[in-house]
Structures are given as C-alpha cells and as structure tokens.
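Yeah, one chain of the complex is gone here, protein chain that is, but the others are all in their spots.
Per-chain residue numbering starts at 1, and chain names A, B and C are given in the order in which the chains are listed.
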Amino acid sequence: MDTLIRFGISLPKGLSEKFDRLIAVKGYTNRSEAIRDLIRAELVQKEWRDNKEVAGAVILIYDHHQRELLDKITDIQHDHQTMIISTQHVHLDHHHCLEIVAVKGRAAQAQQLADKLRAVKGIKHAALTFSSTGKELP
Amino acid sequence: MDTLIRFGISLPKGLSEKFDRLIAVKGYTNRSEAIRDLIRAELVQKEWRDNKEVAGAVILIYDHHQRELLDKITDIQHDHQTMIISTQHVHLDHHHCLEIVAVKGRAAQAQQLADKLRAVKGIKHAALTFSSTGKELP
Amino acid sequence: MDTLIRFGISLPKGLSEKFDRLIAVKGYTNRSEAIRDLIRAELVQKEWRDNKEVAGAVILIYDHHQRELLDKITDIQHDHQTMIISTQHVHLDHHHCLEIVAVKGRAAQAQQLADKLRAVKGIKHAALTFSSTGKELP
Partner (left out) sequence: MDTLIRFGISLPKGLSEKFDRLIAVKGYTNRSEAIRDLIRAELVQKEWRDNKEVAGAVILIYDHHQRELLDKITDIQHDHQTMIISTQHVHLDHHHCLEIVAVKGRAAQAQQLADKLRAVKGIKHAALTFSSTGKELP
C-alpha cells in the first residue's frame, strides 16, 4: 500500500460549496477521493499524449449480416494480437452486435487499431476509450 | 438491407487530396465509407446529447487488494442491472484489474452509473465510452 | 473577496509526486491553485451541459475573397446581436481572416450561433470555446 501524503488546501467559500454539491451528486463520500480522481484523469490524458503503455477498449457496433465483416474484423484483430487482451461480444438485437476489445499497448498503436476497425465496411461505429494500465497511476 | 442513395459532392482539389491521404492512412478503401463514418460519429454524439437509448461501455481500472472494493462495485452494478448487459474482467498484473461493463439504456443513466463507479474509493480510473444501439444509426 | 475555506486532503505518495511534477510543468506555484482550476473546469462543463448563462468565443477562419461571405456573416451576427459582445478581426495572410466573436448568453444559443456560422459557404473552420461569465464560478 502506498503511503498517504496529507496536506492542506484552501478554496474560496463559494467554490468549496459548489464542489461539495457536485461531488455529492456524483456519489463521493469525501473530498480527497474526488480530488484524486480529478488528478488521475489528467494523468491518464497525459499517458495517452506521451504515447506510454496504456490500456483501453475499442467498442464496435456492427450488423453481423454484412458479408465478410466478421472475417475482416478477425483478421485485423489477429494482426494486432499482441495488444489485444480479450474480446466481449453482445447481441444487441437481431441485427446489431456490440463488441468490446480490451487492449493494452502503446497509445499510438491502440489508436491505429481503432482506426483500422472503424474503416471496415459494415462497422457502424467504433470508439476508443482512453484508460490506463494502472501501474503508473498511484 | 437499406437502399443506397447516390449523390454527387464537390470538394476543392486541395481538400480532396488531403482527405484521400487521411483516409488511406486510416485504412479506408473508398470515400463513401469514410464519409458515412464521419456522419455516423456526429449522429452518435447527438443520441447522447438528446438522452436517447444508447449503448456504451464503462471501463474501470482498480487494485483488487483494496478492501470492500469488489462488494461496492457489485452493489452498484446490481442497482443498475437493467442497463448492464455484461461485464468483462481482465487481470492486468498482480494488483490491477481492468473491468469493462457493457451498458444499454438512456444516456443520462449511463453517465450516472459511470459517475457512481468512479466515486468508489479504490477505483483508479473510470471512463465512459459513447456508442449506439445501432438501431437509429443506418 | 470570498472567504477561504481550508481543509486537508490526502493523496497516495506516488500520486502526490506525479501531481507536483505535472503542475510544475504547467507553471503552478501552489497545489491549491491547481486543484481549484481542476474543479472550476468541471463546473464550467456543467454550466454548458445545464444550458446556463455562459460566456465563450466563436472562432472563424475564412477566405475573405469568397463572394457574399462577409454579408452573410454580418447578417447572422445581427440576428444574434443580443448575445454577441464584440468581434476581433485578424488578417492572417493575403487570403485568410481569423475572426473571434465573444459571446454571452444561454449555452444552447451560443451553440446554435456557432453552427449557423460554420454552415456558411466559405467558412473553413468554426470552433466554439466553452467558458463562463465567472459569476457562478467562485
């Protein structure tokens, strides 16, 4: 367990009150945890900008009736298999699949994988979520 | 299969050339598909802004050694079980877990679920990806 | 001057060190000010989501040789004159103008103004910056 560093901060009264209301709505029970999360969110952005080793997820929506689509998606995933951890597949309705590809690797390569999947004809939407391996995120 | 509508567009020569280079790098093999994806990305943003029924994923990074963390995450997921489709769990290293929660429901409720999970002490990072059920996304 | 509220927070040692490095690079001289800015940035996002009275700027890039462009831009600005505070105009090169329209009003109306200006033929790029009137931002 990491040592805790304690220090005091000061906020203008109005800002402090707004902050308390904001974090109550979001479900925080203490200010430290809310502030830690604001800082960590900044650090995760920085990991991606600096092309560090990151984790994330590519989320795909597609109609599985589209010809050859599954072959192409599988081919691309195999080309990037060193960075793909696992894949989760959901049948949204008779036509639509939601597929979530958990990835870990360099930020630029994760971006490239998402771009290639998005470009496949029949993929309706591809989004890449920026997260972290947690290792560099105390 | 949806009927295809064909129409002509015009781009300044320089813009057309830059567009062709951009989409080649991204792996597109034709312009129509690239333009469709630009349009769909706009429509997905709009589905979320208009609080439509959407699909998405909440991605969590946490240290599973943190006390009571798993109980709290499970409790929150049960409170929102009608909108959670399935959960994928990955052991990133000895300490860190990556958990991806596939969700489907109103955009505002998906946002609320992500906020609640982020606020749990021990969750290092929580990100919400905006995607679509595909139904309203031709 | 608003009263200052002082309270203590605790951060894991590693997070505290990363935070100190991050804010040093950004030019902060104390942690309180950096944390206040993280909180205020959240509150500004919320003002825009909640369609409050906000301030912001629409920034336009266009080629002033385009026919009738200036008339159309002026017409649109007059239609929204109650929310436009002032306009700054810069000649970037022989062709290109940078125009920055300072706005104050409801968030949705600022968005609408930016959309209308972007749609004018000859406007190469229109971006809307989210800021605040400051009144609700202690």
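Just so we're on the same page, a contact is a pair of C-beta atoms (placed from the backbone, for glycine too) under 8 Å apart; a residue touches a chain by one contact, two chains touch by 3 or more.
Keep in mind that this is a model prediction, so the values were computed, not measured.
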For the chain that's been dropped from view, list the shown partners it touches. B, C
So which of C:Ile9, C:Ile35 or C:Ala57 would be touching the chain we can't see? C:Ala57
Name, in rising order, the residues on subunit C that touch the hidden chain in the full complex. 1, 23, 25-29, 33-34, 37, 40-41, 44, 55-57, 59, 61-63, 65, 85-86, 88, 90, 92-93, 95-96, 98, 100, 102, 104, 115-116, 118-119, 121, 123-135, 137
Hey, which subunit B residues sit against the chain that's not shown? 2-19, 22, 31-32, 35-36, 38-40, 42-43, 46, 136-138
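Here, only the chains that are shown with their structure count from here on.
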Gap in Å, rounded to a whole number, between the CA centres of subunit C and subunit A: 26
With centres defined as the mean C-alpha position, give me the subunit A-subunit B separation in Å. 8
